[in-house]
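Missing here: one protein chain of the complex. Every other protein chain is in place.
The first chain written gets the first letter, and so on, giving A, B, C and D; residue counts start at 1 in each chain.
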Amino acid sequence: MKHGSSSPIILLLSRVLSPYIMLFGMYVIFHGHYSPGGGFQGGALLASSIILIRIAMEEKVHQLHFNKAYGIPLGAVGVLIFFGVGFISLIMGGYFLDYSLLPFPGMITAELRFYGILLIEVGVGLAVMTILVAIYDNLLEEDDDESI
Amino acid sequence: MKYLTFMSIGVFALLLIYAAYGLPYRGDPNALVNQEISLTGTPVASSYYIENAMKDANTPNMVTTVLGDYRAFDTLGEEVVIFAAGIICFLLLNRERKREARKQ
Amino acid sequence: MNLFDFIAGHYDYWFIIILLAIGLYGMTVKKNLVKKLIGMTIFQAAVILFYISSAIKADATVPIIMENLSVDNPANYINPLPHALMLTAIVVGVATVGVAFALLILIYKNYKTLDENELLELMK
Amino acid sequence: MIEKNLPAIIPLLFLFASLIIPLIGVWKKNFAYPIAALTALASALLSLYGFVFVILTGPINYYFGGWIPPLGIEYVYDYLSSFVVLVINFVALFVIAYSFQPVEKELPRKQTAYYSVVMLLLTGFNGMIITGDLFNLYVFIEISSLASYALIGVGDKKAPFAAFKYLIIGTIGASFYLLGIGYIYFMSGTLNMNDLYNILPLMSDSPTIIVALILIVVGLGIKMAIFPMHGWLPDSYTHAPSSSSALIAPIGTKVGAYAMIRLLFFVFGLEFFSQELAVSDLIAIFSSAGIIFGSVLAIAQKEMKRMLAYSSVAQIGYIGLGIGLANPFGFIGAVLHLLNHALMKATLFMVAGSIIMKEGHSDIFKFDDTYRKKYPRTMAAFTVAALSMVGLPPLAGFFSKWYLALGTIENSSWLFLAVILISSLLNAVYFFRILEKVYMKSPDELTTKEKVKRNEIQFSMLMPIVVLAIGLIVLGILNFIIVEHIYKMMPEGML
Partner (left out) sequence: MHWELEIVLYIFLVISAVVSLHVKDLLTAVVSLSVFSYILAMLFVSMGAIDVGFTEAVVGAGITGVLYVVMIFRTTRRTND
């Protein structure tokens, strides 16, 4: 898996499929209010599109796609988005995660809650995507002790 | 030892079968979970969610509302769990050897 | 209590008990560590199935609001709370499995086997 | 404003630190320890403030998202939870202060991830203590369990297998707990603890609730390592790196015990679990079996960390016995022992870690009288903690056993009283054999005649050990103040 596949059909197919899976993942995240889906499912779909490229390509190519050094920090950023949304409402004088106090101008409470949920879904999606890819990368981490 | 394990699995299964005597039937609309108020008069959460999810958050998908608003702190916990899994894999498996090799 | 009604009224519950027992059997009796992990996955899936199957309501529909069904009567929609809880539980299961994979790789690196008896033998 | 948000701030502070550490770690590797230590300090001070605040003005209830309890998630910061948070955070502060050098030595180049996981562990524990919602408790149990699997798994060569066993057993426990709260939820329709405290007495004859109680007791018993479910504990504590065993051993099982106390006394209610069902008697019987079993096996061990691990099994038995007695003295004994044992075990494991770091082993048979020359202060602290463990009167450990003994007398269960007395004797056996090797030789027959150089451990490691040992003496003398507060923590109708 580290060295990828040599079959051109697999390379081509995975390169064709990956963007559509990613697009569907985005759709699932942002359409989660109206249909089944949400941050976690969309994030897992995004992660599967990246893992598909990771399985099919060589390491040099798939690192251009998504560098594995960014996995954990971006996951932390994703959780921080969630945390920050909650913390803003705490600073505004309410309880933690009380979306009705978010400082968006000109919205009624129900809309504020709508956008609050959307924001945290984006955070969830980012975190789940990066962390699942990071788990995959770390499981494949080659051990240099044995090769030397 | 093996028989002890099988016996404890059997006891576990019997215990769960015994629990079935108190459970409401499958899909029973009169079960306490599906009422509007509980035995002590407090509101039952699920009925409140069904009635007010649209009014409170403008969202037709009730599961999203429950997950993102009413019980959002559970979702934060879920996020932390998945973040923990990532950083634990990093802690256990990452060796940070490459940089050292480059220095030499 | 009518016995037939009792059995038919909980028919999915019996399957869940079977699955829980299978999972517990896999976790405790099987000696291969990956098999233990598979047993754990089955056990957690059975618990999730228990929540979901208990959440259903006769003559109710999925918890997404439709225009021609009123929300004022809660009997129209399935209880959404267990669904939200179980989404969290599924994520927790995935995270646990991920951590277990990392530990398994470390075990294999140290001892070159994943069989519990062989491991205990090697550790003496 | 800070008072109102106190229950949420304490766990979220740790969470914030665990997120910030890997972010900063991308370009500054050395910032991990200062951030972790500062966070631990801040939350220890916050929990001290919160404890005083709760005593002066009464419990704080916190509603996440502003939803009133049966709808949303509630956090309860009352006398009991603020007390346990105070204990946990102070012990964690001392252990983190201690762990700088051991981590640098045992886990080089892994500090960033290590301290992030430590912060996650403390997030989980604080959340488990403060939460007032059954499912939220499950989520935080899983966070803390995952973190402790990892902290155990980074140890020596055998550690991953021990951590894997713990993972399988711990997941069985957590799933049992999840199944139990499932039964409760589908019977009653609520997940809030206060709500359930009122509803459950109305349906206490239902077989489903009884099975749920059994499943929850088994599930939390695994987390707490009560006797037949203790199988994961000795291996995990032995093979973990010394800094993480010093962190998990004093705190982890205590939080499990706290969750058990919270669920049995404050959700199911005293009458239900002690009078209508014999669950409390079962817990007491298993706990006392565990006391004897753990103490006997501790005598059989020759490695110090493993001995301390088996002694943990025994000491958890005391807490379980206090819960099982289900009377006021038993409750006082359990809560007091929760405090004392956290302090004692932290001290002992830190001493064991220091000896491993200096000598490279912790084999009891290789201990000799040069140690009292080499590490005078460490061994003095060890002596204080060991004597407290045995239960010598002016020290803290005596008083928890005293109240437990009073509790057994009140229930007139003489068997348990005998167990407490015998186990004190067994404790004395396994600690005095170390003390005898180190102290009980006259200067004429010293093994090494030549001068042994004083080789005390570094100040940053010594300071927490000595402070905790002094704390044991102070707590022993001032224990009546704590006992007065424990009376406030009891559930209504217990006295």
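Here, a residue touches a chain if its C-beta (ideal position, glycine included) is under 8 Å from a C-beta of that chain, and two chains touch if they have at least 3 such contacts.
Everything numeric in this text was worked out from a predicted model, so none of it was measured.
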| item | value |
| --- | --- |
| Residue of C:45, C:75 or C:122 touching the missing chain in the full complex | C:45 |
| Omitted-chain contact residue, chosen from A:72, A:102, A:117 or A:132 | A:132 |
| Subunit C residues touching the omitted chain (full complex) | 11-12, 15, 18-19, 22-23, 25-26, 30-32, 34-35, 38-39, 41-42, 45, 48-49, 52-53, 55-56, 58, 60-64, 78, 82-83, 86-87, 90-91, 94, 97-98, 101, 104-105, 108, 113-115 |
| Positions on subunit A contacted by the hidden chain, ascending | 1, 36-38, 40-41, 44-45, 47-48, 51, 55, 132, 135-136, 139-140 |
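We adopt the following convention: only the chains that are shown with their structure count from here on.
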| item | value |
| --- | --- |
| Chain centre separation (subunit C, subunit D; CA means) in Å | 29 |
| Subunit B-subunit C separation of Cα centroids, rounded to whole Å | 11 |
| Interface hub residues of subunit B, defined as touching at least two other chains | 16, 20-21, 23, 33-34, 45-46, 49, 60-61, 63, 65, 67, 69, 71-75, 77-78, 80-90, 92-94 |
| Subunit C residues counted as touching two or more neighbouring chains | 20, 24, 54, 64, 85, 87-88, 91-92, 95-96, 98-99, 101-103, 105-106 |
| Chain-level touch network, classified as line, ring, star, complete or other | complete |
| Contact footprint of subunit B on subunit D as seen in their complex | 15, 18-19, 22, 64-65, 67, 69-73, 109-110, 113-114, 116-117, 120, 123, 127, 135-136, 139-140, 142-143, 146-147, 149-150, 153-154, 160, 183, 185-191, 195, 198-199, 202-203, 206-212, 214-215 |
| Residues of subunit B defined as touching subunit C within the complex | 2, 5-6, 9, 12-13, 16-17, 20-21, 23, 25-29, 33-34, 36, 45-47, 49-51, 53-54, 60-63, 65-67, 71, 74-75, 77-78, 81-82, 84-86, 88-89, 92-93 |
| Subunit C residues touching subunit D - in the complex, by the definition given at the top | 20, 24, 27, 33, 36-37, 40, 43-44, 47, 50-51, 54, 82, 85, 88-89, 92, 95-96, 99-100, 102-104, 106-107, 110-111, 119, 123 |
